[in-house]
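Complex shown without one protein chain; remaining protein chains in place.
Each chain carries a letter (A, B and C) given by its place in the written order, and its residues are counted from 1.
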Amino acid sequence: MNRPVDVAETTFHVRYAETDQMGVVHHAAYVVWLEEGRSSWMRKHGSSYAQFEREGLLLQVSEVQLRYRQPARYDRQITVRCWVEELKSRQITFSYEVIDTESGMLCANGYTKHICVNREGQVTTLPERWRRFLGVSPGG
Amino acid sequence: MNRPVDVAETTFHVRYAETDQMGVVHHAAYVVWLEEGRSSWMRKHGSSYAQFEREGLLLQVSEVQLRYRQPARYDRQITVRCWVEELKSRQITFSYEVIDTESGMLCANGYTKHICVNREGQVTTLPERWRRFLGVSPGG
Amino acid sequence: MNRPVDVAETTFHVRYAETDQMGVVHHAAYVVWLEEGRSSWMRKHGSSYAQFEREGLLLQVSEVQLRYRQPARYDRQITVRCWVEELKSRQITFSYEVIDTESGMLCANGYTKHICVNREGQVTTLPERWRRFLGVSPGG
Partner (left out) sequence: MNRPVDVAETTFHVRYAETDQMGVVHHAAYVVWLEEGRSSWMRKHGSSYAQFEREGLLLQVSEVQLRYRQPARYDRQITVRCWVEELKSRQITFSYEVIDTESGMLCANGYTKHICVNREGQVTTLPERWRRFLGVSPGG
């Protein structure tokens, strides 16, 4: 695959509540960070997932995979890099890197897969307008 | 006020994700435990908050207050004691004690206040049927 | 009390994970936001709570109180305003307002009380250096 060219970067500080008694960020917190990376990707491309939902569509998560490389720590600034890895008519894959901003250290990377469902929970095709919106990445 | 006589007790183990790098349970986790105490109160009285919502009603939290006494710790069994402290036509107050089951140590206590709203977000009177259900406590 | 003059403001977007099936932000998420408001207050005054902990001190939460005014919603930008309300030798009180940035609507307000403990869990006096740091507010 080509190098992703349309990466959205989101930055925030690690919250204390996101740590656990191991003294580092709990592994489930990263899953929430990926989601914030996706939300930010959409905002930076001029729309929002809130708008997507207002049109009666939901991007249900069908799979998540994460590899943890180096622990993230409280108060550090984190950068989540997010891009569209693959776009099919009924499925979209986002990829992510979670980075300690200052040091550039990779904390984790992974992907999420999503299917498009309507309010009744039925799998549907991504509307053409949204396919174009999401397909700005060369992975599209 | 009289001693509460209709207390529902819920027990569960502290989850690792609920700890923080202080080595004890994060204070926000208790707020979730109180909610599980309320849910359990309703289940033990023969209904459920899920049923309440299916009837188009929501018990919106309008206030929460918690005093932390002794830190709860990972893997310990916790008992949440919950009762109806006060019942008004448009407001209900639940009180709680969070206890380390084995030692009997009080970890936290507090209350939550709730107003009844409909799906449009308008404050409404608690239906008579639900007032009776919730009013089993002498505080009612 | 005088009007607070040393307020730190923190902004962020509501995360999807912070909503619940009521369609608005879950009330426990605000408790985490207050904490991020405190962290930000310290960063903006030139130190950090991480530094505080590195010196072997912990600011244990002893009480939290929150009143919920208007529901916060997904994807909206939130501003947490935080200031030192009261500073005693062994206790500090922070106050907060949680605001929907764009509309200026007050979503919630409240306070947290903290005691200073050492790594062994013993209550201690706030070191003079930290009292000065925290006492920049007129509430100090």
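Here are a few things to note about the model shown:
As a working rule, contacts are C-beta pairs under 8 Å (C-beta built on N, C-alpha and C of every residue); 3 or more make two chains touch, one makes a residue touch a chain.
Because the structure is a prediction, the values reported are computed rather than measured.
Looking at C:52, C:74 or C:130, the residue that reaches the missing chain in the full complex is C:74.
Contact residues of subunit B toward the unshown chain are 12-13, 15-17, 32, 35-36, 39-40, 43, 48-50, 74-75.
Annotation for subunit A: contacts to the undisplayed chain at residues 21-22, 27-28, 31-32, 35, 53, 58, 60-68, 71, 121. Contacts to the hidden chain, counted on subunit C, fall at residues 16-17, 19-24, 26, 28, 74.
In this text, only the chains that are shown with their structure count from here on.
Here the chain at the heart of the structure, going by C-alpha means, is C.
In summary, the pair subunit B and subunit C forms a contact in which both copies contribute largely the same residue numbers, shared numbers making up over half of all those used.
Taking each chain's centre as the average of its CA atoms, subunit A and subunit B sit 34 Å apart. If each chain is reduced to the centroid of its CA atoms, subunit B and subunit C end up 24 Å from each other. Of all residues in subunit A, those that touch two or more other chains are 16-17, 74.
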